[in-house]
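Left out: one protein chain. Kept in place: all the others.
Let's look at chain A:
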Amino acid sequence: MSDWKRDRRRGAHSEERESRSVGLSRWSHCRKRGVDGNLRSSSKVDGREKDNDRHIEGSHRYPDGRHSSFTTPESTGPVTRCSQQADWGSQVEDDEMRRDVHRDMQRYRRRILGAEVTERERKTSSGSSESNDSKEGDNIETDEAVLLRRQKQINYGKNTLAYDRYIKEVPKHMRQAGIHPKTPNKFRKYSRRSWDQQIKLWKVKLHAWDPPSENGLNEVLDNIEEPDLGDVMDIELDFPSLADSQNASVSLRTHLLSVEDDDCLGTPVKVQRTESTVEADMA
């Protein structure tokens, strides 16, 4: 248990630091791409270890052995130590992302405004007097910097084996609200904290579809003593502060494992409960 807590406290960035120095972190088997941006194949584990070392050795190093580039949460591939991305590969990728975001925005606008028109028509024809102002059209996030940042965060979550397995297993029309993770909508106006929180929770939920690991990960987590969370889960969790949310995600995670151990399916009921408290808070 103590090992576990230490890792969680280090936060998400520890994943990057670990894979930087060694090539394999506890979670790197879930990552679709290695530190050099190359795709990992999910089948080989041991073979992959060697491949990753070779990748790291092959990529450019400074004379003192430091890496010259890393793949960070915000980038879609390796980036240089300074934030200025001088390599053409990254420039083109960034440009492509910018264009994709703009194109997404056009589509989203059309979809929303189209929906609003039908909504209005329906209201007037049915004589409804509701002044229900859910005008999404007025509430679209348009700041390019914000949209790009959000898109990068989404890409990072989608660039996982878990996500690949998830979308293959659960087609969109079969998804149930609350149970199945849903990608946060980057076009809605949210505060920075609210958005970051949604991303965090979404990624935690996606972990339920992590591929089974061969390097003893499950053993380690099995060895953690599981408290009896039955009564605890009945208490409404108060999510807002980040400190609390980290503890909450710990309990969420160990709970997911106990669910697996009990041979229950996926992430249903218990996740749903935490999720509903979050949504009540976010509304």
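Following the convention adopted for this analysis, contacts are C-beta pairs under 8 Å (C-beta built on N, C-alpha and C of every residue); 3 or more make two chains touch, one makes a residue touch a chain; residues count from 1.
We adopt the following convention: contacts and distances are computed from a predicted model.
For the chain that is left out, the UniProt protein name among "Thioredoxin-like fold domain-containing protein", "AP3M2 protein", "MIF4G domain-containing protein B isoform X2" or "Vacuolar protein sorting-associated protein 26C" is "MIF4G domain-containing protein B isoform X2".
When the omitted chain is restored, the residue from A:93, A:119 or A:141 that touches it is A:93. For chain A, the residues in touch with the chain missing from this view are 37-39, 41, 77, 87-93, 95-96, 99-100, 103.
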